[in-house]
Each structure stands twice: as C-alpha cells, then as structure tokens.
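Left out: one protein chain. Kept in place: all the others.
And then chain A:
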C-alpha cells in the first residue's frame, strides 16, 4: 500500500489547536486544526455535545478551506514600501524598523500640520468579533482620529428601526426559531440558508424551526419576496414572489391598499400601538392627509391610490399576486415577517426597510409568539467584549461610507452630509491607517472613481495598510505591513452575532508568524513607543494575553465557575442562548408600562423629524411615512435609460465578502456567476458559463454567466467579494468581476448609507480583443476568468 508518500514525518512535529474562522460572515465557527510549521494539515470543527438550543458551531465550506486561504500566494510575508504610482501594486521590501520609523514620522507630521481629525481608520471588518483594532487604540492614545459611525451592512435598516421603534434593531428582532410558531413566514430579500451557513447560525436554526412546526402538525409556508429566489424558499409548499430591486415599499403599499379597503388591517392594534397610521393617530399639528392610510388610499398630497395595479407597474409583480398575498397574509393566524439586508442596501433603503416592517404592523403580527418586527432576525451580543481601544479624544465623526468624500472634499463636508460633532470637517483626511479592511476600493463602491481619489497624493498624503493578503485595497498603501491572521494567533474568541449560542473559544497560535509577519498588536505597540505613548497604550494590559484576561473577566461567563472550568479544560465552552425570543413582546403586553424609546413611546409610522427636514427642504428624497420613492437608478429608470438591467450584488457561498474570494478550491464548488434570467439570456445570446461584460458609466467588468429561472427578467445578480483586477492605467476593464467596479458611491439622503443594490448596468458580449485576452488568461489559469 502506498502510504504517507510525501509526508516527511507523518504528524510528527504537528500539534492540534482550537481556532476560529475569523472573517466577517456573522458566525464565528470553531475549528480544530492540526498544523505544523505554519501549515494546516487537517481540519475538524466543533464536535462537542449538542442539545436543543445548544448547537455545535460547525464551520461551513470556507472554514474548511482555511489551509488554502492562509496558504495563498497572495499572502503578505514582509513589510513593503510603494515604489510605483499609488495603486499600481509596485512595492519593494523594507525592514520593519524602516517601515515603522517612516509611519511614526508621518503620523507625527500629519497630526502636527493638520490635526488629529486628518487621521482616518476606515471601515474594516476582516478582524471582527475578536478584537478592536490596536491601531485605533494607538491613535486614541495619540490625541485621537476622525471617527466613523454606522457600517456597510445595514445602515438604512438601522435608521429605519430607529425611526419606527427607537433602537437600531440589531438585538431586538425575534429569533429565527420563533418562526416555528407561525403558519406563514415572509422573507423580504433574506436568504439565511446561504448567508448564515455556520452550524449554530440561521440556516440550521430555520431548518429546525421548520421541522419542529411540521412535527407539531402545523407546517409553515415560506413566501420569499425577492428579485432572486431565496434558498430558504425552494420547497414544494413555498412560494417566490419576484419584485424589482428597491420597490419593496411600492409592493407593501399595494398590499396595504388591499388590507385597508377590504377591512383586513388590524386597526385596533394600529390605533393602540402606533402613531401616523391614520388621522386619528397623527401627532399634534400633523395633517391627516400625511398619514400612511391617506397615502395608500390616494387622499395624500400626491392624490394617487396605491392600488395593486399601481404597485404592479413599479414592482413588476402582477396585481393579482399582490392581492392574493395580502389576503393570505391577513388570513394567517401568525405571520413571521422578516427582511434581510439586501432591500435596505438601496438608494431609498430607509423607505424599503420601514415599509417591510409596516406589514407586521398592518396585520398586528407584532410582539406575539410566532411574529417578528419586520426587521431582521435577532442578532446575538458577543459573549466577550472586544479589545478595549480607549476613548477617542476627537468627537468629530463621519458616516462610515463617506470616507472617500472626506478625502476628496475635506472641509466642504458638512453636517448635512452626516458630519457629527462639528458643523463641517475641521480638516481633510490626510493619513489613512487601513487595518484588515478591503473597503478602500474592492468593498467600497465605484472603484474607478475611488481610485482617482486615492491615486491623487495631494489629497490623502499617506496610507498604511496592515493585512494578511495583498488585496486590492492594500495596493493603495504606501507602506504595507504583513499581519498574522486572527485564525493564527492566541486570542479568546466569542461566538458570532448570528450564532444562536453563547460560546467562547481559546484560539491558539500555530505558526502564522512565519516569514517576517508580525502581530498587529506588537506593531501598534512599537509605533506607540516611537510616538512616545507606549505607557498609555499598555495601560491596563501590555500584551494581548493580558488583554484577553481582562476580556474574560468582563465576559458573560465571568461568574460562571463551571463554564470557566470547562473553558480551561477543553478550550471551548458553549451554552444555549438565554433571553428574549420575540421582538417587542413587553411593549405589546404593556404599551404604557413598557413604552418604546421613541419620542411618543409608540411605534412611529410617521417620523416628525423627517417631516421637519422636509418642511425646510421639500426637495429631499425622504418621506415622513414609509412611502415609495423612485430611485435614480431604480426600476423605472431601467425601463427608459441606456442601462436596462438592475444589478444586485448579493452574497455568495464562495467568499465572506472578499475574504476567501481568492481561493480556487472554493470556486470549484461555488463558482462566481452572474445570474441572468433565460428570457434575457436568449435575447442577448448568453449561455451558462459564457463570458459577458457588465458595464455602465462608472466602469466595466468581465464575469461568467449562469442562466437561471431563479432571477427576475431585467435583473442580474453578481455575488460581491471578487477581487478587482484591472489595468488602472489602461482600459480599466475589471477581469476580476468585482461588483463595485460598477456600483455607485452616492450615499442615501437620510442615513448616508451605501446604496449598492441601486445599480443600473447593461450587458454586452466581449469584443474580439477582449475574447483573445480572456483566452490568454484562461490558458494561464489567471483569476476569475479561469474559474
């Protein structure tokens, strides 16, 4: 028998450690690794005891591919200094001392000349749920930095929840398992079977809820309202109602018209718990004609009745289907209504998000077993606090998505752009420290425009990049520092915010500091020494180990001796979730005794703050009620303009955002494809597996097509995360198929959020020259085209 050929010593010298798959997918799955000299030999996951509510944190295909990812040729192994134009990816190796001396000097000079507000630590999520950034801690010790608030995940939904319910909605939704008490489950743009694949996460918990309901003789039906068919609604009894991206508020208005005119709305609930539904519930001074009911019935300022026929023209969904859905929803004993983060990630996403929540309210499916708030399912607070980063002495902050404008427009950015803590930006951004983030280009938006901003060295004068891979964002760094991945170092990790358990894992290092890589904490501490703030940096904890001790003492297991013993013995501890399971149940039980943290204490269908904004500037694309507003790159514009397709950039299985997107092994099982409806494919002569160019005024990308009836005609879907790959000094055609080559960086008017799913494009065949280039790349096995 041929055995162990090529194994120098079997498992000799290897050791087994606990680790976690530490990227931004929502889960934090446990990995059991056998590793030797910085190489993973074998991967296993959480195989601990399981009981109801205490699910194993089993890793998905990405966690299993950790060897391929961390061993990738894109891995950074030594400090680099840029030698070509910024963004060209031309670097030379330098020593750590040279690199850190230069960075310290640039930080010192920038702060001296421009102030601390000129230093930005942009949105970055690749190290997540394990630690705050040590570079944030460093800058907080050195006088602070320009703050950011919000995120790229769900800015508009947070704003919508704040408006309706008085909180950001993260930890106030119902558990997915609550669906087992419903007879109808409605998902708007939600796909937990794909976005929540970890063993303790949504896919498995939804499957369990389905089985529990079926076991008890009341199986529920899933209706997915979505431009592409959700994996959660592919069963025989399920239904898919396709609607065009960004038109959810129009769909809801059409449904509301049926509910109201047929006497199916739960007016008793609306009158007791909400303001703004009708004339009787409007706040003092607000006219009845501005209520949601008046809007739907055509008694509002626009005088248009929001009939299903009206909604059909906008949504692309037949009016009869809208009406039958309304009646089915009204007839459900309990309906669990939930949205993913896709609908809100649009130019008028706040309106979509609020409108979807409204369906829960109109039908009284709220605060009771088997119901939800219409927002996303409940996320879970981490068991451990992040590494403390200290207080930022600078109180000026910008929305996370507006960083490129803060670089470009500097002091011209004002409070109306979302600047907080000052009337306008005190200083342009002159120095960026980008740690574990690919949102400078790849995961930001409008890559070509952002390139112009970053490539102009008179704007941002210095960029430091700290990461584990040479991502597209790292190519814009002036100095690149090679980090040790979180999955390679000693760290205490909490279960993720989508894991329905309370878990802690003692992750141990296994040789990731090979080559000339250094852990970010040690690097930041060295910089602190150079900047004369090492003492402040080390206050409370001078090493990561001490930091973890602090975090454990502040954790939810701090006083649970049994859990701590288990953690010490086994390296992993997992307990069932404890806490509220139904959104706003206390408010439903006792609205006077447990009011919501809104100005009125009730659910605010009518937002007075927005009404005031509109009184000052009637042209603002916002509405005081969850009305439908057409987006500049929405369904209507697609029908008349040069770009006939609405493109959504959904999640895929092959990567968690851009993490793992460079792993060919994952592309084998889940190739990244542009979903195109057969009707469109036939007209454009596209076939599955064929190449196509996706383009608009902002840019052009190449990707492969999947012809599938699981997407609406007129809509295409491209999983985001692919690595941008273009000649930025040439034609800029993106051979990597990065969705943000064509997406817009125009923030939403209300919450200054990212509108990635409001994006119009056209599809065209490759030119002869492009086809020849594609063949060259394919033959060389280069990049996405070869997968």
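One rule holds for everything that comes next: a residue touches a chain if its C-beta (ideal position, glycine included) is under 8 Å from a C-beta of that chain, and two chains touch if they have at least 3 such contacts; residues count from 1.
As a convention for this text, contacts and distances are computed from a predicted model.
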Not counting the visible chains, the remaining one has a UniProt entry; which protein name from "4Fe-4S ferredoxin", "ATP-binding cassette domain-containing protein", "Ubiquinone/menaquinone biosynthesis C-methyltransferase UbiE" or "Protein-export membrane protein SecF" does it give? "4Fe-4S ferredoxin"
Residue of A:28, A:64, A:409 or A:430 touching the missing chain in the full complex: A:64
Of A:77, A:90, A:113 or A:234, the residue touching the omitted chain is A:234
Using the touch definition from the top, which of A:22, A:80, A:107 or A:203 touches the missing chain? A:203
Out of A:143, A:421, A:601 or A:713, point to the residue that touches the absent chain in the complete complex. A:713
Given the contact definition stated above, which residue among A:77, A:113 or A:688 touches the chain not shown here? A:688
Which parts of chain A face the unshown chain closely enough to count as touching? 1-7, 10-11, 39-45, 47, 58-61, 64-65, 67-68, 71-72, 193-194, 197-199, 201, 203-204, 207, 210-211, 229, 231, 234-236, 240-242, 653, 664-666, 668-671, 677-679, 688-689, 706, 708-713
